[in-house]
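Of the protein chains in this complex, one is absent; all others appear in place.
The block that comes next holds chain A.
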Amino acid sequence: MNLAATLPLRPATLGRIPGNKAIWVGIYCEVTEFALMFLVYFIARAHHPDSFTAGPSQLSLAAGTAYTVLLVTSGFCVARGLAAMRVANRQACLRWLLAAFVFGAGYPMIKFFEVRWNLAHGLDGDAGVFFVTYYYLTFNHLVHVFWGLLGLLWVMVRTGAGSYTAAEHDGLEAFACYWHTTDIIWLMIFPLFYVLR
C-alpha cells in the first residue's frame, strides 16, 4: 500500500509554530533585513528611474531564470523530503534532501559565472546605482543561501543518523521554513532586477 497516498502529510493542528520558535526569530530578522534593503531599492528606483529601466536589459535574464528554477526546485525537494519524513520514509527523505542540495548548490555556481560575465562587460559596482543595489541585495541573498546549504547538510546528517522520526522532526521542519523564506526573497529579487523595466 502506498503510505504517501493514505497518511496525512500535513499537521492538522491549527495555530501551530512550524519548526520551532528559534527559527522564526531568525526568519523575522531575515525578513526585516531584506524589507529594509527592498526599501532602499524602491527609494533608489524613484530617484533614478532611467538607471533602473536600463539596468535589467544588461543583466542575463537566462541566469536569473535559472536561479529561480533551481531555488524553487530545491524548495520543492525539501517539501517532499519533509512529507516523506512524516510517513516515516527516512530513505526517501534523505534522497529528496540530497536532490535539494544539488539544485541549491547550482545557485552559487551559476552566480560565479554570472558575476564573471558581468565584470567582463564592465558591470561592476561603479556601473551605476542600479548595479550597486543589485550587487548589495543579491550578494546578501547569496550569503543566506550559503547558510541554507550548510543547514541542509546538517539536516541531511541528522536524517542519515536517524535523529528525526515521523513524530519528531521539528529541526527538519525549521530548516524547511528557513529555506522557503530564502526562496520567497529570491522570488522578489528576480522580477525587481531581471524583469521589471
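What we mean here is this: a contact is a pair of C-beta atoms (placed from the backbone, for glycine too) under 8 Å apart; a residue touches a chain by one contact, two chains touch by 3 or more; residues count from 1.
Quick note on the criterion: contacts and distances are computed from a predicted model.
Look at the chain that isn't drawn here: its UniProt entry, checked against "LVIVD repeat-containing protein", "Amino acid/amide ABC transporter membrane protein 2, HAAT family", "Insulinase family protein" or "Thiosulfate reductase", names it "Thiosulfate reductase".
From the set A:108, A:122 or A:191, the residue in touch with the chain omitted from the display is A:191, counting the whole complex. Residue A:42 is the one among A:42, A:112 or A:146 that touches the chain missing from this view. Not every partner is drawn; the one left out touches chain A at residues 4-5, 8-18, 24, 28, 31, 35, 38, 42-47, 49, 53, 56, 61, 64-65, 68-69, 72-73, 75-76, 78-80, 83, 176-177, 180-181, 183-184, 187-188, 190-192, 194-197.
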